[in-house]
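One chain of protein is taken out of this complex; the other chains stay put.
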Amino acid sequence: MANNQTRIIIAGFGGQGVVLAGNILARAAVIEDKNVTGMISYGAEMRGGTANATVVISDEKIASPFVEVPDVAIIMNQPSLDKFEPDIASGGLAVINSTMVEDAGSRTDIDRVSVGASEIANSLGNARVANVVILGAFIKRTGILQPRSIVRAIDELFSTKKPAFIEINTNAFNAGYEGAKSV
Amino acid sequence: MQFKRPKTIKDTQTHYCPGCGHGIVHRLVAEVIDELGLREKTIGTAPVGCSVLLYNYFDCDIIECAHGRPPAVATAIKRCQPDKVVFTYQGDGDIAAIGTAELIHAANRGENITAIFVNNAIYGMTGGQMAPTTLIGQKTTTTQNGRDRKKQGPPLKVCELLASLEGVAYLQRVAVSTAKDVIIAKKAIKKAFQNQLDGKGYSLVEVLSMCPTDWKVTPKQAVDFVNNEMKAAFPLGVYKDV
Amino acid sequence: MANIKIDAERCKGCCLCVSECPRGFIRMSEIFNKSGNLFAEVTDIENCTGCALCCQICPDMAIEIEGKKKPNVPVKEISQRRTNKELMTKFE
Partner (left out) sequence: MSKPSKKILLKGNEVLSQAAINAGCGFFAGYPITPQNEVPEYLSKALPEAGGIFIQAESEIAAINMLFGASASGVRCMTSSSSPGVSLKQEGISYIAAAELPCVIVNMQRGGPGLGNIRAAQGDYFQSVKGGGHGDYRLIVLAPSTLQEIYELTMNAFDYADHYRNPVLILGDGILGQMAEPVELTKYRPIVDLPEKDFVLDGCKGRERRVIKTLLLQPAEALIEFNEYLKKKYAGIESELKLCQKYRCDDADLVVAAYGITARIAEGAVDMARDKGLKVGLIRPITLWPFPDEDFRAVAEQAKKLLVVEMSNGQMIEDVKLSIECSRPVEFYGTGGGWYPTSEKIMEKIESVYE
């Protein structure tokens, strides 16, 4: 994570909320007055297929918003791990949704943290908050943003249109924060 | 009873969203091509929109056109090769907004081609903006409070519009929201192709179809929307048959 | 019985066949296919009449029927035994 810059990729199936997860991270970074860029891979297909979002968080000016070699890969399912594991920077981190990933990969020069994000989300009553559960594990492990910034970002995002979602997403984040396990 | 995937459809999964009607319409067109034995003499035109990729699924000659221009391209192909079978496959934005001029003039000239018009009342590929056929009150990303007759006008009815044109041989509006509708749609599409073989002129089948993703509903709710809302706004039936 | 086959990998899980089956013989799986979708399954192949309405509505051309035999139980009796409506309420 050179130059105080963290390059993050979030990947999963379309519909697993990777874009929303990226949005929450980027907003939390803005709350902390950090520089941030966010991008989603945008395609013709609307649902299904794989999706990924990239977020760069930095204390300094960000030149390129692209993430070729992520410092952190937040992985929601097996195909995404298979696709992005080879790209992760040496000494980088993979945050893995263990419910949807059976084989955690073979790299020995990266760290891994896992959380049963989909399972925890289900137990909270909404399978769709797995994306926020996994953010909890990511923040717990890296500490690059403060948990309260994430909670504030969740609040900002949902307060006008879907206030009912604030509570479950906040709970999801906390559950992920508590449920993170090193692999 | 046998039910097999038609030969004119390639053995590949489509990119369409779950519950999208394009897959059904693709199958019907391919079945008709199979049954009439036309696969080797058919040239299809791909539009711009979700079905721009239809050449990935149809196992016959296809030409991809600029947005709205398939009727013009098809006109030239049919004029140059009158013994071939030419069909256009267009969505609502392609046929009824940017390509209205091309549509009306190809139809009015009585071009001997077959047009398949898939009407799902929304722009799919660009992410759910208002289509010319969006219903009054229907919410889209560019009519966030619902389509307003005073601001955006009423939905454009292609079959009714074309019915007055002398060059048009056959117009029928069908749906693919129930199995029964699908069976009727197949008959209409077959007739539209048979007309071309018989040299009758421009034949168009409008197919009311589902877009669960951009309507932001489940596939089941999308079917209900076609059955309850779209069929009321766009009555099914034969609009012209000479 | 009809020789009905649902291609789990082609299925995108839209469920349209579930509500179309007049006898309520189709349900969704509890496991995901390779594309991450729950897929349609036939619950009672023995008594499927091969009406092919599911094939008609399937947007993904995932259902095929290769000929049929006589059902074990008369059609009339099947429809009395289980209705589609009952099965649908189970899903909702």
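For reference, chains read A, B and C in written order, and residue numbers begin at 1 within each chain.
As a convention for this text, contacts are C-beta pairs under 8 Å (C-beta built on N, C-alpha and C of every residue); 3 or more make two chains touch, one makes a residue touch a chain.
Just so you know, these numbers come straight off a predicted model, no measurement behind them.
J.: For the chain that was dropped from the view, give me its touching partners among the shown chains.
T.: Result: the unshown chain touches A, B.
J.: Which of these touches the unseen chain: A:Ser64, A:Thr108 or A:Thr160?
T.: Of the candidates A:Ser64, A:Thr108 or A:Thr160, A:Ser64 is in touch with the missing chain.
J.: Write down which of B:Asn108, B:Thr143 or B:Asn227 is the residue touching the left-out chain.
T.: Only one listed residue reaches the unshown chain, and that is B:Thr143.
J.: Using the touch definition from the top, which of B:Asn108, B:Gln129 or B:Gln194 touches the missing chain?
T.: B:Gln129
J.: One chain isn't shown here. Among A:Ile40, A:Ala89, A:Ile110 or A:Ile166, which residue touches it?
T.: Among A:Ile40, A:Ala89, A:Ile110 or A:Ile166, only A:Ile40 touches the chain that is not shown.
J.: Name every residue on chain A in touch with the hidden partner chain.
T.: Residues 23, 26-27, 30-33, 35-40, 42-44, 63-66, 68, 146, 149 of chain A touch the chain absent from view.
J.: In the complete complex, which positions of chain B touch the hidden chain?
T.: 48, 52, 64, 66-68, 93, 97-98, 100, 123, 125-127, 129-130, 132, 141-144, 152
We adopt the following convention: only the chains that are shown with their structure count from here on.
J.: What is the chain whose Cα centre is as far as it gets from that of chain C?
T.: When every chain centre is compared against chain C, the largest gap points to A.
J.: Rounded to the nearest whole Å, what is the centre-to-centre distance of chain A and chain C, using the mean of the C-alpha atoms as each centre?
T.: Taking the mean C-alpha position of each chain, the two centres sit 38 Å apart.
J.: Taking each chain's centre as its mean C-alpha position, how far apart are chain A and chain B in Å?
T.: That pair's centroid distance is 40 Å.
J.: What whole-number Å value describes the gap between the mean CA coordinates of chain B and chain C?
T.: 28
J.: Could you tell me which residues belong to chain A and also touch two or more other chains?
T.: 48
J.: Going by the contact rule already set, what residues in chain C reach two or more other chains?
T.: Correct list: 12, 35, 37.
J.: Chain C touches which residues of chain B in the complex?
T.: 1-5, 9, 13-14, 16-24, 27, 176, 178-179, 182-183, 212, 218-220, 223
J.: Would you pull the chain C residues touching chain B in the complex into a rising list?
T.: The contact residues of chain C facing chain B are 2, 9-10, 12-16, 19-20, 35, 37, 50-61, 63-68.
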